[in-house]
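Read the structure below first, then the notes.
All protein chains but one are shown at their positions in the complex.
Just so it is clear, A, B and C label the chains in written order, and each chain counts residues from 1 on its own.
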Amino acid sequence: MADRDRLTIELWILRYRPAQDEEPHFVSYTVTYTEEMSVLEALQSIKDEQDGSLSFRWSCRMAICGSCGMMIDGTPKLACSTFLRDLAPGPVKIAPLENFPIERDLVVTVADFVKKIESIYPFIMPKETKPVEAGEYLQTPAQMAAYEPFSDCINCMLCYAACPQFGANPDFIGPGAMALLQRYNGDSRDAGSRERLDLIHGEDGVWSCTAVGLCSEACPKLVDPANAVNQNKTNSAFDFFLRGLRKENHS
Amino acid sequence: MTRPPKRTIAPIFWLLFGAGGMLSALFGTGLVIVTGFLLPASPPSYQAAAAILHNPLAGLVALATIPLFFWHGAERLFLTLKDMRAGPRPLLALISYGAAAVGTLVTILLIFLMEFGS
Amino acid sequence: MSERRPYVRRQSRLWWASRTYRGYTLRELSGVGVAVYGAVLLAGLDSVRRGPDAYAAFVGWLSTPVAIVLHLVLLAAMLLHGLTWFQTLPKTMPRLIVGGQAVPQKTITNAAIGLAMLCSLALVIGALS
Partner (left out) sequence: MDHFDTDILILGAGGAGLRAAIAAAEAAPDQRVALVSKVYPMRSHTVAAEGGSAGVVQAHDTLDDHFNDTVSGGDWLCEQDVVEYFVSHCTREMIQLEHWGCPWSRKPDGHVNVRAFGGMKIERTWFAADRSGFHILHTLFQTSTKYKSIERFDEYFCVDLLVENGRAQGAVLLCLATGEFCAITARAVVLATGGAGRVFRQNTNGGIVTGDGMALAFRHGVPLRDMEFVQYHPTCMPGSGVLFTEGCRGEGAFLLNKDGYRYLQDYGLGPAEPQPRNKYMELGPRDRLSQAFWQEERKGRTVTTPQGEAAVLLDLRHLGRKRIEERLPLICELARHFMGIDPVDTPIPVRPAVHYTMGGILVGIDTASPLPGLYAAGECSSIGIHGANRLGSNSLAELSVFGRVAGEQAAAFAKGAAAAEIPALLDRARAAEARALGLLNGKGGGERHSVLRKEMADSLEKGCGIYRLGDEMQQACDRLADLRHRYDGITIDDKSRAWNTDWISALELGYQLDVAQAMAHSAIARKESRGAHQRLDGYTQRDDANYLRHSLAHYRKGASPEISYSPVTITRSPPGQRAYGALGEQLEHARKEATHG
């Protein structure tokens, strides 16, 4: 297949360089592409051959490191697993992830999201401590099935770009961090549910979510973060009414 | 460690919203068909209608259903107005939940009058 | 002084009307339809309380084109509400594990919709008999 058609496609890329631009603006680039070329590869070819100043994050090229999220024709996607053949004939609009501040070009601010992850005690708080010498905790496949999908989150933040309530309230803990919270709350080895639940009773916790649900549709890893948020909304609501009983149990 | 954030009273409205949502999702379609289309096609006599409604059980059902429908709508109205940034939040809450509260009071009053009134 | 100057994009005030979120906004408004229908029910109830004349007027109104259109809209709202409600339902509960495997959310939604159809059907049959 030596003489395959050499196709071209136009990409409109939202660019912002803090040193020189007051605000972001679209710039057009044309690239030659082949059937199996991803948007990430197109961006790399622009950077290598046309304009070295274009900035974007990437690393694994295989949809697992979570670096390359961006808006592609208005939808949050991983650039490395979105293919030009599906976007042809173009032009394709490429912009940084929605709802996040732009650091530069396609690079957005990640620090706030990481702080949210760190805030929800993202580690096992064991029911009973057990020395390593005593071997592993047992966990049946059914017990794993209860949380495993939530542990598949690659922290790509596409769900945040899809969530309008996060757009309206940047302090909303949001779908991705809630998926992580549920990943631990649902783990049979963990006993920290109570403490984590206490972190999310507020307005910036689960109560900013209006069950829009598009977070789950955007998720490239089928984590279903909407389930994590809304399940905990239910938990938080019941806890609101039953906390009186809980206090008695504790003291 | 971080101090727990302030709770909101959202759960109260959310629970009412949920109850109304569930009731209407289960029975709403049937109810609309019955009252909106079957009833005008062959309306029961006044006596028959009154007999049904004067039954306290029917009163109770209405008392549960109608206000929950109101609270369901109020929550969604409030959130939509908030989404639309139609005004300051307390005002939006007042309009939406206020309407539901008034509706609830009126419902209670009317049903009370129907069951025990003249 | 560093060059860093993050640019914050403001969310559009009309985001709820954009294509992406139109479905969501309609879903929310269908819930307002539920409340409106609550008001219609209340009015009917009250007409019975107020006596035969009021009742007749209410029943008469129900046959006017305005009322029929209104009820058609309310019917659509109820259908949309019911559908979306049960699509959201599995999101609000823990993963259901049966025999070591999670029950697909679609199954839960379909079962709930089936139940709703039975409930509504029961009302209609009850009214017809």
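Simple rule for what comes next: a contact is a pair of C-beta atoms (placed from the backbone, for glycine too) under 8 Å apart; a residue touches a chain by one contact, two chains touch by 3 or more.
Computed from a predicted model, the values in this text were never measured in an experiment.
**Q** With touch as defined up top, name the shown chains that contact the chain not shown.
**A** The omitted chain makes contact with A, C across the full complex.
**Q** Using the definition of touch stated at the top, determine which of A:65, A:168 or A:191 touches the missing chain.
**A** Touching the chain that is not displayed is residue A:65.
**Q** For chain C, which residues touch the unseen chain?
**A** Per the touch rule, chain C residues meeting the hidden chain are 2-5.
**Q** Residues of chain A in contact with the chain that isn't shown?
**A** 1-2, 4, 17-20, 34-36, 38, 47-49, 51-53, 55-67, 81, 103-105, 107, 110-111, 114, 117-118, 122-124, 126, 130, 132-133, 135-141, 143-144, 147-148, 151-152, 154-155, 180, 184, 187, 189-190
Operating definition for what follows: only the chains that are shown with their structure count from here on.
**Q** From the C-alpha centre of chain A to that of chain B, how far is it in Å?
**A** That pair's centroid distance is 37 Å.
**Q** List the centre-to-centre spacing of chain A and chain C in whole Å, with centres computed as mean CA coordinates.
**A** 30
**Q** Please set out, as single numbers or ranges, the residues of chain A touching at least two other chains.
**A** 164, 168, 210, 233
**Q** Residues of chain B touching 2+ other chains?
**A** If we look for residues of chain B contacting two or more partner chains, we find 79, 83.
**Q** Going by the contact rule at the top, pick out the chain A residues touching chain B in the complex.
**A** 119, 164, 168, 198-205, 207, 210, 233, 236-237, 240-241
**Q** Sort out for me which residues of chain B touch chain A in the complex.
**A** By the definition above, chain B touches chain A via 2, 4-8, 10-12, 14-15, 79, 83.
**Q** Spell out the part of chain B that touches chain C in their complex, as residue ranges.
**A** 17, 20-22, 24-40, 43, 46, 49-50, 53, 62, 65-67, 69-70, 72-77, 79-80, 83-85, 100, 103, 106-107, 110-111, 113-114, 117
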